[in-house]
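The complex appears here without one of its protein chains, the remainder shown in place.
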Amino acid sequence: MNLDTVVQDLVIANRILAREDVVDAYGHVSIRHPDNPKHFFIARSLAPDLVERGDIVELGLDGQPVRDETRALYLERFIHAAIYEARPDVQAVVHAHAEDILPFGIAQATPLRPVIHSGSFIGAHVPVWDIADKFGDTDLLVRNMDHGRDLARCLGDNRVALMRGHGFASAGRSLIEVVRLSVYLPRNARALMRATQLGGEIKYLSEGEIAARNAGYSPYSTETWRAWEYWANKAGCGHLVTRPDHKHEHKKG
Amino acid sequence: MNLDTVVQDLVIANRILAREDVVDAYGHVSIRHPDNPKHFFIARSLAPDLVERGDIVELGLDGQPVRDETRALYLERFIHAAIYEARPDVQAVVHAHAEDILPFGIAQATPLRPVIHSGSFIGAHVPVWDIADKFGDTDLLVRNMDHGRDLARCLGDNRVALMRGHGFASAGRSLIEVVRLSVYLPRNARALMRATQLGGEIKYLSEGEIAARNAGYSPYSTETWRAWEYWANKAGCGHLVTRPDHKHEHKKG
Amino acid sequence: MNLDTVVQDLVIANRILAREDVVDAYGHVSIRHPDNPKHFFIARSLAPDLVERGDIVELGLDGQPVRDETRALYLERFIHAAIYEARPDVQAVVHAHAEDILPFGIAQATPLRPVIHSGSFIGAHVPVWDIADKFGDTDLLVRNMDHGRDLARCLGDNRVALMRGHGFASAGRSLIEVVRLSVYLPRNARALMRATQLGGEIKYLSEGEIAARNAGYSPYSTETWRAWEYWANKAGCGHLVTRPDHKHEHKKG
Partner (left out) sequence: MNLDTVVQDLVIANRILAREDVVDAYGHVSIRHPDNPKHFFIARSLAPDLVERGDIVELGLDGQPVRDETRALYLERFIHAAIYEARPDVQAVVHAHAEDILPFGIAQATPLRPVIHSGSFIGAHVPVWDIADKFGDTDLLVRNMDHGRDLARCLGDNRVALMRGHGFASAGRSLIEVVRLSVYLPRNARALMRATQLGGEIKYLSEGEIAARNAGYSPYSTETWRAWEYWANKAGCGHLVTRPDHKHEHKKG
């Protein structure tokens, strides 16, 4: 995968997350540099729906740009830096405020766990990070590496951490995985909220089911790709999609 | 009805189900071959919103293609094959994950039953199939004929089976019927969820009402056709609609 | 107001109700003939979003066309005929299935009453009509004048009657009024549902507040017209709007 494709895919990911209401003016997605694990790519400070290739910048694991950069950067880029630092297995990170996950960080009676098969990738355990536990009264933003590292510690080896009163951070083994996980996370949250309202016992996915789904996952499988292609088309950037070792295919673009 | 029309209608059905949020990147719709009840048509592995005529393939009741086929197929095509095998009366099948039916498979305190007249076609009884009952920990996908036949057994002679933590399968006497049923299923689910939240006694449709509505149904009645035409227009394919023995009519196309 | 304007306004009303999710493939709106109170105008059997001038037909108070008509008519046109027959004050009628009013007909613990100022026009009392009370097991459709007259009796001198498991019928002193009432009816229903979920005492609008709002209402006031113009623009037919004795004004058309 060359860098051009990496940057292009990151642009697509920005647009998909905007179109699917995972991000709005705020929220961001990044991808680790494929050849240099100490660097990652992320947009400059801009609403994801407006991101183009020229808006992508390269940062180090301290959250600072690796080249001269005069443009403003996301205040919370330390979320990404700290997760890449702590988790060598992670290739892509999303931070967002998707509305329907918020209640699970605010009212902690019902833990957010997978109840639908497309939600399995959030993992069996979704910890809730409260910035106040360590840092007291703040503006809730992850403004430095100390904040970021505390969040990464809470995330542990999970896929998603909720951030109390704020949003979530998710970590994936590929860009496609983290986008898919972030799209289905609010859907799983809605299904669980509504099931809770219906009452009676909740049937969560079992540990074995989560493991079985995880084992069957591959970022370039037909099934995974089907969603990526679909979402890119919906977001109006189907024409940007390229698939390694497959013929370029897009419709309605 | 010639095969060209069958394939065209299946393309329209794909687009309608996408536009009405019954399917997204996942989910599929099929129609039995009108002249060969041992075959059925379904798209190759592709998001329904992107399906065109060339994407339709012909499968046998074992879920395998009847001609050489190099393109990837839906993993869960066995849902369709097994229902056609078990139910000679069924001419069309939908499998989807429409969000608002999910809670009824997860929290089984409140059975999903018709509460609105447009929901009557889901039938008086909607069984819930749990793949784990017979197959233990799986990835929840209907990956083979064994899975499919177990689902078809649970469906019995009903119109819809919920699939725990996954979605639903619906079976109709015509493509138009199964599409309509699948569009109104989540609406009926929402009405029931919200009525439950208001509290007090729920007035379900009576058995007699469900039977009366069923008796009055015809896939090419003016009323049925009105919805098909409307949904096709909304989905941007009003120009593809053809009505047997009626003048072709479409607007805003 | 000449007939051309009446028909044009009825086309606009159809499109507005479709755009505002009050009707979908089903549901209809009618207006009494301004010069002949025993006739009314309504579309032939067609989804409201697709209605054009040539689709408008003229019916008598028996629900039958007053001219030769070969095109199919709405099965439930008797809702309109019976309300016009019973209520000389009513100039326009809507029948629809707007989703968020349905729970109040299904679970009758919480009566639907105005809780927001824009909901005041539904009136202090919204009766619930159950077709089964008099006619037993039916397909729930208002298929003849007997059904229609029973519904009209239940409506009495109110503005809206809910129809159990089906939808609502609303009656207004003008087309603009009945459209506005029908648009704000589901919004009032949602506000009441959610307030109920928050718990505690519900502050309904008082009788005096409902009367005060009613007294201040005029179908061609600046405030009423503002909504009509706005909705027509949203529905893509701002260019069809004409206002008696005012300069024609539309934007973004």
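For reference, chains read A, B and C in written order, and residue numbers begin at 1 within each chain.
Heads up, the rule we're going with is that a residue touches a chain if its C-beta (ideal position, glycine included) is under 8 Å from a C-beta of that chain, and two chains touch if they have at least 3 such contacts.
Keep in mind the model is a prediction, meaning the values are calculated, not measured.
Chemist: For the chain that was dropped from the view, give me its touching partners among the shown chains.
Modeler: Missing chain, whole complex, touching shown chains: A, C.
Chemist: Touching the hidden chain in the complete assembly: which of C:R87, C:R149, C:R173 or C:R187 does that?
Modeler: Checking the options C:R87, C:R149, C:R173 or C:R187, the one contacting the hidden chain is C:R187.
Chemist: In the complete assembly, which of A:T110, A:N144 or A:S206 touches the absent chain?
Modeler: Answer from the full complex: A:T110 touches the omitted chain.
Chemist: Looking beyond the chains shown, say which of A:D4, A:E52 or A:E201 touches the absent one.
Modeler: If we include the chain that is not displayed, A:E52 is the one touching it.
Chemist: If you put the missing chain back, which residues of chain C would it touch?
Modeler: Interface residues of chain C facing the absent chain: 115-118, 120, 187, 190-192, 194-203, 205-209, 211-213, 215-216, 222-223, 226-227, 229-231, 233-234, 251-252.
Chemist: Could you please point out the chain A residues that touch the chain left off the display?
Modeler: Answer for chain A: residues 24-26, 45-47, 49-50, 52, 72, 75, 97, 99-100, 102-110, 130, 132, 136-141, 164-166, 193, 196-197 touch the chain left out.
One rule holds for everything that comes next: only the chains that are shown with their structure count from here on.
Chemist: Quick one: label the inter-chain contact graph as line, ring, star, complete or other.
Modeler: Topology of touching chains reads as a line.
Chemist: Could you please state the distance in Å, as a whole number, between where the Cα atoms of chain A are centred and where those of chain B are centred?
Modeler: Inter-chain centre distance comes to 32 Å.
Chemist: How far is the middle of chain A from the middle of chain C, if each middle is the mean of its Cα atoms, in Å?
Modeler: Result: the chain centres lie 45 Å from each other.
Chemist: Which chain B residues touch at least two other chains?
Modeler: 196-197
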